[in-house]
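Handing you a structure now.
Left out: one protein chain. Kept in place: all the others.
After this line comes chain A, so read on.
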Amino acid sequence: MSFLCRFFVSEIMDTSNPAILVNGNLLPMHVRKRVRTVIQVLNSERGSVIGKSTDDQQLVIKGSPPSTPLTNFVEVIGIADSDKSIQAEIWTNFGDNFDASSFNQLCQLANAEYQHLFL
């Protein structure tokens, strides 16, 4: 998938600590696990960012975003600490144009019948 290509380009591939692709609805299934998702930034403050998941749920991303300004869409990787929040370790700007619905479908496929390809 084209999204995976972008992931591999933007970070050093570390297969020892895989993160599960989630959206708002899938996050509760993976609390206390390492997850990754893309959110649309709604509100950005020191210490936390409120974002909209690709399935229109509001998520809280805790942690310190990078010094560079955040673009409209951001990918975060971190530990899910509740149903609706992630403690982010890695932040990546995904630009202002993003196909949210395709990403959403990717999350669904990655957690259902094609799980084995991702973990």
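Just so it is clear, a contact is a pair of C-beta atoms (placed from the backbone, for glycine too) under 8 Å apart; a residue touches a chain by one contact, two chains touch by 3 or more; residues count from 1.
Going forward, contacts and distances are computed from a predicted model.
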item: Protein name (UniProt record) of the chain left out of view, among "Serine/threonine-protein phosphatase 2A 55 kDa regulatory subunit B", "Exosome complex component RRP46", "Replication protein A subunit" or "histidine--tRNA ligase"; value: "Replication protein A subunit"
item: Full-complex contact with the absent chain, from A:D56, A:D83 or A:D99; value: A:D99
item: Residues belonging to chain A that touch the chain removed from view; value: 1-3, 99, 102, 105-106, 109, 113
